[in-house]
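All protein chains of the complex are present and in place, except for one that has been dropped.
And now, subunit A:
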Amino acid sequence: MFDNVIPLLPEIGISIVQTFLMVGIAIGAALLFGTPLGILLFLTSKGQLLERPILFRVINSVVNIVRSFPFLILLVALIPLTRVLIGTTIGPVAAAVPLSIAAIPYFARLVEQSLREVSKGVIEAAVAMGASTYQIIWKVLIVEARSGLMLGLTVLIVSFLSYSAMAGVVGGGGIGDLAIRFGYYRFQTDVMVVTVLLLVALVQIIQFTGNRLAHYLDKR
């Protein structure tokens, strides 16, 4: 019944590595750039420590614009940028560029949302104790919102596991691409079933781990 799957096993292995590579880079970029962007979004919004209406509106719009692109369009539109950055437009690393560009504003929004859950009174108490904005970010905002941030990260990983399936368009490879090429184009239903099961298992593991960690981090 899994006739097509057995000879494909090495390729399935490679596709898993490719998926991890693409998603890993995108998540890394989101953590590195999306987190500060989300913090900035929160802090510059109305009634917050660094309230800057114009700056907030600019960042807010940029985040919205990038997020409104259907991912497939973004993937194609960013080909020139990818060529400049990576030197090639095919392969998982090249596909990681549009994935990262999409992941950064996505996570920034999730970070902003989590920070809004932090009680205003706690921030105010820190201000009253003479804490600097920098200290408030690290010792208050991130610590108080850490459980929500962990859940946001989980959502991000699951979403981008799914987005990475479209990376096949630019030759990025990965599990989703394998499903499309073999399962869909070649009507190898068994390959489709195996790859989808693989993705289901991955998502379950990620969500379960994320929930557990979030629960552990939450002392409220």
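One rule holds in what follows: a contact is a pair of C-beta atoms (placed from the backbone, for glycine too) under 8 Å apart; a residue touches a chain by one contact, two chains touch by 3 or more; residues count from 1.
Throughout what follows, contacts and distances are computed from a predicted model.
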| item | value |
| --- | --- |
| Undisplayed chain, where the name is taken from the UniProt record, one of "RNA polymerase subunit sigma-24", "Rieske-like 2Fe-2S protein", "ABC transporter, ATP-binding protein" or "NADPH-dependent stearoyl-CoA 9-desaturase" | "ABC transporter, ATP-binding protein" |
| Which of A:V143, A:V196 or A:L213 contacts the chain that the document leaves out | A:V143 |
| Given A:N64, A:S132 or A:Q204, the one touching the chain that is not displayed | A:S132 |
| Footprint left on subunit A by the chain that the document does not show | 119, 121-122, 124-132, 135, 139-140, 143-144, 146-147, 217-220 |
